[in-house]
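All protein chains but one are shown at their positions in the complex.
The block that comes next holds chain A.
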Amino acid sequence: AHAALGSKRRKKNWMKLIYSSDLTPEQILRDGSTSPSGDNKMDEDEDDFFTIKSRGTAAAGDEELDMTKEKVDPKELKQWEDEELLDSIRGLFITGDSNA
C-alpha cells in the first residue's frame, strides 16, 4: 500500500506538462499524471475530455469569468476546524518548533 501511495504522489513533470502537452491548465492540476505508458492512450482520454467539456459549456449559461481570486472552496476551509491540521502548520511560524 505504501508503494502505491508513493507512486500516486510521484512528482509531476511540470515542464513537460506545461510546455509540451495540449492539456488545459485545469487538467494539468487535476490529475496530470505523467504516466510513462503509451502517450496514445492518454490522447484518447483527452479527446473524451474535450467533447464533454465543450458540451458542458454550451449547455450551462454560466460563463467562466476571467478573475484573479479563485473561488473559495468551503470544503477546503472547513478542514481548518480540525485541531490537528491547525497544529500541523505551526512549523511555518517563527514561534513554532522547527523540528516538530
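In this section, a contact is a pair of C-beta atoms (placed from the backbone, for glycine too) under 8 Å apart; a residue touches a chain by one contact, two chains touch by 3 or more; residues count from 1.
The definition used in the following text is that contacts and distances are computed from a predicted model.
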Record-based protein name (UniProt) of the chain missing from this complex, from "18S rRNA biogenesis protein", "Dolichyl-diphosphooligosaccharide-protein glycotransferase", "p-loop containing nucleoside triphosphate hydrolase protein" or "GPI transamidase component GPI16": "18S rRNA biogenesis protein"
Footprint left on chain A by the chain that the document does not show: 6, 9, 11, 14-15, 18-19, 24-26, 28-29, 57-58, 61, 63-70, 72, 76-77, 80, 86, 89-90, 92-96, 98
